[in-house]
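So the structure is just underneath, and the comments pick up after that.
As you look at this complex, bear in mind that one protein chain is not there, while each of the others sits in place.
Up next, chain A:
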């Protein structure tokens, strides 16, 4: 049994979303043309999350992918909250005061973010008050701390990440009188999430990464070919620096038990993450919170389980590594994706597939028969295959969808194989996770004209 091409398409396109930066007076003055995003679940429900928003009180655009583990609660919370923390961190003192005044006097709040959301990307209404209060506490502290200096984006990103993780941890310790919320904040804290966030403002691109999602820049070389530049480091066992960092933070006696089977304490794949208080809190704190917590938490073996060789917490941090890149006209797009993509595709292929999709030029070498012996039948087969490759491009109106199609359906020749695609997409829920991970992708397209103009100004 195979899915028909239109069934395959309806699965692939279910979560696709596109945003074009609106043009003013026929001109787009932003360095971002727009973005395409999409996600394909393997877990049920999907544990990945994505967010995109435009900062309204400062310049710039925020985009992020979040790969949850041990449930989706933490990824959901981070996807809702992190951008507010970043935006607030970036706000000048006067704006913070203005906002605080408005809240104080019950006036309408200045909007901080304009979200670009797919209908399936939801916000939890129940927790909004709780989340807002935590955020307000944060900006009140920022007001008190007024340094009078202009906000550095790198610092703002780091502060926001750390502060949010801290708030997640505190909310779980304090609990909530509402039993639903109480259970929610605990689930958020006991599950985990990576975060890979891009902040684009003019030619300044900052990537803040925590965990093993990845940001990659697509660069068009002078000869028209495509190459990939990594703008983040994976925080996992494959990253020697990261292993070194973890070892530095703990006594030599734990050296052997820190990383086992390429996992932190033999359990966790990412070496940095939001939530995951089991790797952050002391054993006493964990036991107290679980025991006083609701029954559901108590009945959960995972939450009660203390990692082995757990001597000197915290073992895990949400602090991001921030990379700054000045955009050049040859930088055509940015891909943010969870590890579900990077497990199946090399970044070089990602750069080529997206690049060719966006430019509409398919660098298929023209066929020349020359002196070779080719029969009509062979040529026909070759042409049919090439046509199929091109037609799969035309089926997609979304670069992220196109990338997922390749990630899931590529055969050994690097072309989409419908049979394979159909098989992968029709796997039963319980089997899907064995063959693939959740995939979440955001492809941001840059405006080379605007970037070139910035460059000329300097």
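Everything below uses one rule, namely that a residue touches a chain if its C-beta (ideal position, glycine included) is under 8 Å from a C-beta of that chain, and two chains touch if they have at least 3 such contacts; residues count from 1.
Keep this in mind: contacts and distances are computed from a predicted model.
Hidden chain, UniProt protein name from the list "histone acetyltransferase", "Calcineurin like EF-hand protein 1", "Epithelial membrane protein 1" or "Pyruvate dehydrogenase phosphatase regulatory subunit, mitochondrial": "Pyruvate dehydrogenase phosphatase regulatory subunit, mitochondrial".
For the options A:45, A:377 or A:428, the residue in contact with the chain missing from this view is A:377. Contact with the undisplayed chain is limited, among A:145, A:368 or A:431, to A:368.
Remark: the residues of chain A touching the chain excluded from display are 364, 366-369, 373-377, 379-380, 382-384, 386-387.
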